[in-house]
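Only one protein chain is missing from this complex, and each of the others stays in its spot.
Order of writing sets the chain letters: A, B and C. Residues in each chain are counted from 1.
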Amino acid sequence: MSLMAKRWEELADIKRVLARRDWFPGTSGNLAIKIDDEPISFLVTASGKDKTKETNEDFLLVDSKGQPVGETHLKPSAETLLHVEIFNKTNAGCSLHVHTVDNNVISELYGDKGSITFKGQEIIKAYGLWDEDAEFTIPIIYNHAHIPTLAADFAKFVKADAGAILIRNHGITAWGRDALEAKKYLEASEFLFSYHLKLLSFKHVMV
Amino acid sequence: MSLMAKRWEELADIKRVLARRDWFPGTSGNLAIKIDDEPISFLVTASGKDKTKETNEDFLLVDSKGQPVGETHLKPSAETLLHVEIFNKTNAGCSLHVHTVDNNVISELYGDKGSITFKGQEIIKAYGLWDEDAEFTIPIIYNHAHIPTLAADFAKFVKADAGAILIRNHGITAWGRDALEAKKYLEASEFLFSYHLKLLSFKHVMV
Amino acid sequence: MSLMAKRWEELADIKRVLARRDWFPGTSGNLAIKIDDEPISFLVTASGKDKTKETNEDFLLVDSKGQPVGETHLKPSAETLLHVEIFNKTNAGCSLHVHTVDNNVISELYGDKGSITFKGQEIIKAYGLWDEDAEFTIPIIYNHAHIPTLAADFAKFVKADAGAILIRNHGITAWGRDALEAKKYLEASEFLFSYHLKLLSFKHVMV
Partner (left out) sequence: MSLMAKRWEELADIKRVLARRDWFPGTSGNLAIKIDDEPISFLVTASGKDKTKETNEDFLLVDSKGQPVGETHLKPSAETLLHVEIFNKTNAGCSLHVHTVDNNVISELYGDKGSITFKGQEIIKAYGLWDEDAEFTIPIIYNHAHIPTLAADFAKFVKADAGAILIRNHGITAWGRDALEAKKYLEASEFLFSYHLKLLSFKHVMV
């Protein structure tokens, strides 16, 4: 199997698992996996597809600017520029963007603060942090409708080979050195969002 | 594959995905997809079936009045008249009606106001609205037990080729130019309902 | 296919769908489908099995007293006596018992009142009630540990060929003339429980 076919299958597998969780409502969400470093190219989800389906047009190859490589009638996802920032600024190999109810609610509740910090939760180890007092902070940025402006704002928080950023009332982007790490960051973040909201809902009951 | 077989498969695919989400409780819900324009005919779910099952009697062909085309022992869904309004008044190609807990709760909480309006959410782009301040309003109508009365009330809000209407304590009907657009409207609406309810539940906690 | 094989497959199909929803936590729940009327015999789930699995020992045939017909190492479900009441007192053909979080919460919140009544919800039509003001009442009985006592209490509310009874902090039993109707009663009830709880949770927010 070629590298391209291998990466395609890795991304298709993530798409399948996340689609089963209904994490792509209304054709939202987009996924990317790096193919080459010099020059950078990556597979990204084609725009406007129903992600509960699997076809050989689910992904297309784009270059370091997010432009399609070679002739194709497929359009890269509108938010490909966010993945561009990640692959250009770090050694990340995979980047995942999804909308969930809980990540949207967290982004709105903590949007004015500009970030949310988690601490004292075992699942924080999924971020590679093994210290008992380890903290993990997820920035929350404004959801600029103009994608290049959004990408520029987003890029300010892309500082490591793995990470996660919330876009307010929009969704999360999580990335990692490979598909497994990106998925791990995504799932740990969603778990923390859901846990945080559920615990918060008992604040007035317990006091 | 004939046009009929193609449309049947599109509708069956939507039915399969929505059934997995348990969006057809108690045999509720009904789905329709247009086959012909002049005169109008469409496939609609047969009445009273368990939609977790797939058979060659899941759908039947009806005309512009919702009457079966040709001999059949199948009965069209009781609410076929709502789909009739959509196909007769617009260029919609597909129309979906489902009951979910969240769309019922929204319809009751905002029923007296007669509608609910969403704004400032990324998923609003699923309605084809790309402006940062775009709003999307979903009317909420009374659930008349008499279906022709319900259909007449419903028809007042059927003004575009794609849209969504809530029926109070009943469910949602979402439609679009084709199956993908109808499903996109449906999923975006359900996402917004769930998001809105979850955020609302934190109002008293955060203040 | 023999009648026995046909009924087995109907019950296995319901078991498969409900297991996917995780409605059999901790091997709880039991299902029954009638095979014969004179004398009464029915298939019932064998005790203590993991219902996410499918084997040819999932069900066994029992008589009108709930005793196994013929030699078998299988034990009928401990609550077979409840199904016995239903098949002996009515023309029901299928009876389903499941534990869900929402039916347990409803049974506790309304247990002292002894019942919960639903009105003004479209899904009430699943109970065969088409009137706009139709009401459907589900009795809530005490969960006697002694099964014959529980069955005697339960029997008082078994009055029609289709119905539903809640056992407090235990679960629901829903039945109907055939498998489809029993499942319809079950799903409509669970939908109403979830709807009722979600709406109730907004009472203090909206006032």
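Keep this in mind: a contact is a pair of C-beta atoms (placed from the backbone, for glycine too) under 8 Å apart; a residue touches a chain by one contact, two chains touch by 3 or more.
Everything numeric in this text was worked out from a predicted model, so none of it was measured.
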item: Touching partners, among the displayed chains, of the absent chain; value: A, C
item: Hidden partner chain, touching residue among A:6, A:21 or A:159; value: A:21
item: Omitted-chain contact residue, chosen from A:75, A:159 or A:204; value: A:204
item: Selected residue (touches chain absent from view) among A:50, A:79, A:108 or A:190; value: A:190
item: Residues from chain A at the interface with the omitted partner, ascending; value: 13, 17, 21, 120-123, 126, 130-132, 180, 183-185, 187-188, 190-191, 194-195, 198-199, 201-202, 204-206
item: Where the unshown chain meets chain C, residue by residue; value: 22, 25-28, 48, 50, 52-53, 99, 101-102, 104-105, 108-109, 143-145, 167, 169-171, 197, 200-201, 203-204
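The rule is short, and it goes like this: only the chains that are shown with their structure count from here on.
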item: Geometric centre: closest chain by C-alpha means; value: B
item: Taking each chain's C-alpha mean as its centre, the one farthest from chain C; value: A
item: Self-contact between copies chain B and chain C, residue sets same or different by half; value: different
item: Chain A-chain C separation of Cα centroids, rounded to whole Å; value: 43
item: Residue numbers of chain B (touch at least two other chains); value: 201, 204
